[in-house]
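Take a look at this one; I'll ask things after.
The complex appears here without one of its protein chains, the remainder shown in place.
Chain naming follows the written order as A and B, and within any one chain the residues start at number 1.
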Amino acid sequence: MNDIVLSLEGITKRFGSLIANDDVTLNLRRGELLALLGENGAGKTTLMNILFGHYAADAGRVVAFGRELQPGRPRAAIDAGIGMVHQHFALAANLTVLENIVAGTESIGRLRGDWRRARVKLTEIARRFGLAIDPDARVGDLSVGERQRVEILKALYRDARILILDEPTAVLTPQEAEKLFDTLRVMAAKGLSLIFISHKLHEILAAADRIVVLRGGKVTAERITANTNKNELAELMVGRPVTRPAREAQQPGALVMRAENVCVAGFRPLSDISFELRAGETLGIIGVSGNGQSTLGRLLGGLVKPTAGSFELLGATVTEPTPASFVACGVARIPEDRNVDGTVSDMTLWENSVLERIGERRFSAFGLVRRSGARAFAKTIIERFDVRGGVPDTPIRLLSGGNMQKLILGRNLLTSPRILVAAQPTRGLDEGAVAAVHAEILAARRAGAGVLLISEDLDEILQLADRVQAIANGRLSPSIPIEDAEPRRLGLMMAGAWSEMA
Amino acid sequence: MRLERRASVPVTLAVAAPFGAVLVALLLAGILIAMTGAPVLEAYRRILISAFGSKSSITETLTRATPLILTGLAVAVAFRTRLWNIGAEGQFYSGALVAAMLGSQHGLQLPGAALIPILMVAGAAAGAILMLAPLGLRLRFGVDEVVTTLLLNFITILTVSMMIDGPLKDPMAFGWPQSVPIVGDAFLPKLVSRSRLHIGFLIAIGLALLIWLVQERTVFGLETRAAGLNPAATTFAGIKVNRLLVKVACISGGLAGLAGAIEVLGVKGYVTTDLSPGFGYTGIIVAMLAGLNPIGVVVTAIFVATIFVGSDGMSRGLGVPSFIADVIVALSLLAVLVALVLTNYRIRR
Partner (left out) sequence: MTAALDLFASAGLWAAMLRIATPLIFGTLGALLCERSGVLNLGIEGIMTFGAMVGWLTVYHGGDLWLGLLAAALAGAAFGLLHALLTVPLGVSQHVAGLGITLFASSLAYFIFRLAIPVSGSPPTIVPFQVLQIPLLSNFPFLGEALFHQTAPTYVAILLALLLGYLLGATPLGLAIRIVGENPHAAEAQGLDPIAIRVGAIAFGSALMGLGGAFLTLSAFNSFFPTMVQGRGWVCIALVVFASWRPTRALLGALLFALFDAYQLRLQHIVGKAVPYQLFLMLPYVMSIVALLVMARRARVPQALMQPFRRGER
């Protein structure tokens, strides 16, 4: 068929002993919107990075418009008309939109950049695809949605005929995501070919023409969207029927945490947030990333001080919060980034298990570390929480993300906490690990802990939470019961439009 | 070509790396020696003989190693918590200056048993203060301590110069700028009679062992290591990283200050502006060669002292400029940096 614009042929890529891509073959047609479906760790991103030349494949080749691409060179992919919208935007925050788009497009030997011509061309493209943007804005000042627009414009500016989008909706509200897919359809209609990567079934079903499923680094299935459904896709993606543990009804107990008009100053501040959390219930905080979740997580972890309002923990007003006092009160804390805040990657499992409670008598005496006690604690976590891939003396960086998260859960839950603050607890985990983490969160709730779950994942909130509040621009919406939380309403709340709803 | 982190580093490789690096440095320096027309192997043989050939040369090498152990420890302790103390040279001089000032006949009037420990503590305190200032600037104003500690080296040496030109000037020194000598009671006891080797050497080794124990076994050691590897996670765990940094700065600056005090009390008896042939800067090399391990610091300090003492002797005999010693140790540092990468990563195409 000569309307095939891109084909990947027998791509294989290994990282050490891990096979990320195993003999993957894939074709893309002109004007097609192809979805690449797979869970975290299935090898989607690796495959796209090979296609775009960030990595060189160990075997196989990439052919675009009939010509084989030189491996390992993004420049070759760009020249062949391939553009990529990275999941973690590849943008320089201190440069302007125009500078980000123009960098690398002009011959480096030129004595003067032709910024004026570039501006005209950019404005013209932005108009044609309906992607309005101020070319002179500093990228660091833009919202996440606008930054994504810059990413797409970068590809279009270079006359990309093939566009790859890696998890493009991860940072968007449902409404923004819908708008994005409208734009993508316009592009396909204009003859562009698109691949988008996702693990969200509903949006794939809504947007794609054709779906390729990747599992364990291999292509396991290919479906025309019209001929498949959510359940089939889920099973194809995970490789077995998907069952996530379900929430059982339960009567909430006493008030364990309360915030009233709390403000926090600084980077991504919080203003006037209020919530209540009772024992044995789960409060979900839904929101698009970058709306103050990190600051909220830090507030609830004892790392920052409220600048106004009242914040109560187990009935006592918090004035001088410290992580140590929170831990001592029985607050279990799951940080949103397990690699940055959650673990010291070059330290061992046992060291990571006890770091936040090293002062306890069972782990130290007279300033000396009681290694036997610490190792035993780690061993108990490993057994009880099914942490695989290491013994107490293994450096934690050798664990998979899921097992690392289980260790973090374990070190917090082994001591029967009164409150569990979990920030993005399943981000980047595969389905098996997600189910395990969800089971532990539900178990903690069953045991009477008040659970505060901060998440960007709608499905996760709908499955675990009893009540939900949305976070937008550093403010919290009023709480609504989960029964009333249908996606459209949540979408509006996430966009900050809760006052209009009331 | 890409670098891929090894899952685990084989112990043999980790141990062999610094030795391999030193070997490479010696090979490269050999080319320079050959360029002078001197026989390379003979030159290295003479370096060894000059450093270890006799009782007096051995004691001389160990005397030279003493301040290097201490400045090496100062750097190793700081770098481990990612405190970039490049100011050991200045801290050394501040410790030396204070020890000489208080140890002279115009200083403290105390018997030797009390005087010596007090002078050492005072020297260490001076060094600690000199490190606390740049740390304060970092914590308060966000000023990178690398440049401030470097600049403080110059300021401190000029201060020493000013003092020995003025209030501390020894009137008996025929106009040479040097400080009034310390009193006889303030001199450190000798380890070997009729040599320059003094008990400062044992103090340095004792401190290396102590620091090793603290790092391996104590809560403080665990916390400082965590703070160096990942300050964000350490803060999240409820450990006050800034407080740790203050303590580490005191220990690091204190060790370098102590090195200066001991050099005055043990060897010179007075301060000049050429008291240190770069002990502070060489301490960085000593610490890096040792992989920041306190016990390793003792070994690498003796190695570096060997090169310096040996090169002096070799230079006199063969006419190779004695700066070759500085070249060898600097090359060792660069080589060990490469070796560290190659032990922790493997190269893929």
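Throughout what follows, a residue touches a chain if its C-beta (ideal position, glycine included) is under 8 Å from a C-beta of that chain, and two chains touch if they have at least 3 such contacts.
Not measured: the values here are computed from a predicted model.
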{"item": "Omitted chain - touching chains that are shown", "value": "A, B"}
{"item": "Candidates A:L111, A:A226 or A:A246 - the one touching the absent chain", "value": "A:L111"}
{"item": "Candidate in contact with the missing chain, chosen from B:M162, B:L209 or B:I295", "value": "B:M162"}
{"item": "Residue in contact with the excluded chain [from B:V143, B:A173, B:L191 or B:A232]", "value": "B:V143"}
{"item": "Residues in subunit A touching the chain absent from view", "value": "49, 52, 54-55, 74-75, 78-79, 84, 86, 88, 90-95, 99-100, 102-113, 154"}
{"item": "For subunit B, residues in touch with the removed chain", "value": "1-3, 32, 35-36, 79, 84, 86, 137, 141-144, 146-148, 150-155, 158-159, 161-162, 165-166, 281, 284-285, 288, 321, 323-324, 326-327, 329-331, 333-334, 337-338, 340-341"}
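Everything below uses one rule, namely that only the chains that are shown with their structure count from here on.
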{"item": "Centre distance in Å when subunit A and subunit B are each reduced to the mean of their C-alpha atoms", "value": "47"}
{"item": "Complex interface listing, subunit A residues touching subunit B", "value": "15-16, 56, 301-303, 322-324, 326-327, 333, 335, 340-347, 351, 355-356, 358-359, 364, 367-369, 395, 398"}
{"item": "Footprint of subunit A on subunit B - complex, ascending", "value": "4, 7-8, 217-223, 225-226, 229-230, 232-239, 349"}
